[in-house]
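Input: one structure, supplied below.
Of the protein chains in this complex, all but one are displayed in their positions.
Labels run A, B and C following the written order; every chain starts at residue 1.
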């Protein structure tokens, strides 16, 4: 069975270049490239940008984190319900910049699932990818921490971690979808990642901080 | 010198009754009561409600938490800059449901100050109130944890903790402003708190979960 | 294949009744009951008691937590190497009173494994038990948080959570061993837990805070 749809998820983080008007510009280009190429491109945006982005664009908008708590006495928390109401279709969980306890991760995933939202659990190696897969998220996104923001693509520097993580995920959950991240910056990186068995990529700075994000986005889909 | 302005800050937490349309209804009533009474009433809202509330209402809108990080590679974080752009005039910090390390608390406060935003540091007792005062926030909000959500007002159950905390804050920072919280539910509670030397109150469930929040708000300001 | 060995692990927590001389008394009784019954009984002790207990007793002594860091610049951390040098044969990880991020949990487990120490990962439900099993610890110990310290035995109150957790663990890892905890207090509880497919039990207050811990220990093994 061929997995046909490749998913490119751009994490806007808290970058100034990924907030407010700049987020809208990236969304405009992402939507355009997605329509031209047929590749699914999503944005993981800051909470305050979720609603305007969801309202103005057709591409999937993700949150970057949700707390696995119900509506209630949770000051400073963000519920799955709140991000759904803001128009998000899913959320990252357990990003390397926002690690969660195993219990909180499972609670966050459950909260997303109950709101019929997608989930992307970030992991740092083969073992944690297998553990994440056992929770049955929509995607497991493997990002070797030593390569995040390094400018060195995981698909070139350490292709084995991709193949081993894909294998580890599929052993626990044969239907499990895998994204790969860390250092992804070109269509070649994406192509390698997909050829190694992943369902897409998670990337951030190489798009968000690019002089011409549209050019990078077009390059990313160019070999698919 | 008499401190003339009393500040009533309503923490909407993640309550379903304090989100979306319900937040707008409470804001409508809060603005009306504030205009009638001359008492300053603010709302601490969820991130996703910050922008619509700020846009539609004149009363001060606060965030419930900010991360003391600059714009950058901080997935799932909320910067002071982002909440300012959403129209917030300040933020809670270190609420009992979102405690911070001392270093993160100071970084959050600094980030708010650099964005010219107000800060309300929540504390749990006399000693932590003094420590918070040494950081020079706009307000220190003392909330004895054993009384939060108890339905027992701190101003009746434990007035000494208010007077001792006010004294502790003023010893470290003679200009320090103090809010008091935990169990506040009536105009009488507010009156006692103000008479004991505080500059206002921080409260949540007794307004947000009330059948008639407007009636509670009118009662809260009735003896000022 | 019958799993012959049942493991009873007593968590001494930070109880005054489980520290120093009191820990030695419990160890004395545990060793005696273990020898009489042939049931393996271990103690998870405070760091400071690890070395004296390991030195004076034959029963397995566990730590209650290790940090997944190598020896180095980690002030206030406890390495797997340090607990091994103190004579411990393993450690709890991710107890409900000391939850870990997924990444830290995996790092802790890896550190224990490299030191040839046993690992008991505590979990709170079926899904996290499966995730923990994917990491391949020596034991997964399922403790429904609502029953911890409740005096209500999980094996009576919620036997399905035991059978489902055992199934979830074995689906991910057919060789995975499972302990069950929360509310275990008698030989009958232990018997039910073992009959439901677990390899033993993890318990604390019903032994440590008992007037006669030896009597409780003898009761625990009485139906095996």
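The definition used in the following text is that a residue touches a chain if its C-beta (ideal position, glycine included) is under 8 Å from a C-beta of that chain, and two chains touch if they have at least 3 such contacts.
All of these numbers come straight from a predicted model, not from anything done at the bench.
Within the full complex, the chain left out of the display is in contact with B, C. Annotation: of C:95, C:136, C:164 or C:177, C:95 touches the absent chain (contact as defined above).
Across B:5, B:102 or B:215, the residue that sits in touch with the chain not pictured is B:102. In the complete complex, the hidden chain is touched by one of B:32, B:125 or B:222, namely B:125. From the set B:9, B:66, B:120 or B:135, the residue in touch with the chain omitted from the display is B:135, counting the whole complex. Remark: the residues of chain C touching the chain excluded from display are 11, 13-16, 19-20, 44, 46-48, 50-51, 64-65, 69, 71-79, 81-83, 85-86, 92, 95-98, 149, 204-205. Although one chain is not displayed, its contacts with chain B can still be listed: residues 94, 96, 99-106, 109-110, 123-125, 127-128, 130-136, 172.
Operating definition for what follows: only the chains that are shown with their structure count from here on.
Viewed as a network of touching protein chains, the structure reduces to a simple linear path.
With centres taken as mean CA coordinates, the chain nearest to the overall protein centre is A.
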